[in-house]
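Excluded from the complex is one protein chain; the other protein chains are retained at their positions.
Moving on, here comes chain A:
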């Protein structure tokens, strides 16, 4: 009944901080827990695409082959997470709620920069967890309604927030995905190109990183690929992903080499 903050996080901390993940940690080693791996994000003409593979690993074991790591943060933004899966998914749940809570209380959406800063604060507050080896590294992308373009933000474990101009990747396969995107991305690509490129980058990452799972045509498990444009967040359906995957395979086969011709 007291007037106060529009932040759910601040309210929760004041009301019952024990509900927040990762406060009051005991010391000691943390046993092997599932880790979520590669996320790629790239801008295109009119929005952003974010894609995540479906694998989670615990040590050398595959903990899950259909985990989802890309989520809608709100109607006009998406968040993808790499790192300790349990904490990362909780963080996303809290972040989604934080944005929705603000929207309901204030009656207006946060600016895209505001959302990105909020996420940075949340990452920073889980720094003690990161120091125990339970790091969570997100990538945030969305459509900036004020500027009319897609934007991507990357983070480090200390909560540092950096805007990326073209594309970004996080997680164990990010080195390979970023290398792939460096060759595949071009300015002014359309949505379909961007979705295919995102799938291509994940295939390249899965090729070289054991913790990244490529598209699985046998089980029909496709990466989670989402687009955020002026019309909002939309998840790309399986059929379109199967097509994109076939195209990528086609390109790779045509040049008889791993990687294939660009574009």
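Rule of thumb we're sticking to: a residue touches a chain if its C-beta (ideal position, glycine included) is under 8 Å from a C-beta of that chain, and two chains touch if they have at least 3 such contacts; residues count from 1.
What we mean here is this: contacts and distances are computed from a predicted model.
S.K.: Name the chain not shown, per its UniProt record: "Integral membrane protein", "Proteasome subunit alpha", "Energy-coupling factor transport system permease protein" or "ABC transporter ATP-binding protein"?
M.R.: So, among "Integral membrane protein", "Proteasome subunit alpha", "Energy-coupling factor transport system permease protein" or "ABC transporter ATP-binding protein", the name matching the hidden chain's UniProt entry is "Proteasome subunit alpha".
S.K.: For the chain left out of this view, which of A:104, A:147, A:219 or A:246 touches it?
M.R.: Counting the whole complex, the residue in contact with the absent chain is A:104.
S.K.: In the whole complex, what residues of chain A lie against the chain that is missing from view?
M.R.: 1, 3, 8, 11-12, 15, 19, 93-94, 97, 100-101, 104-105, 107
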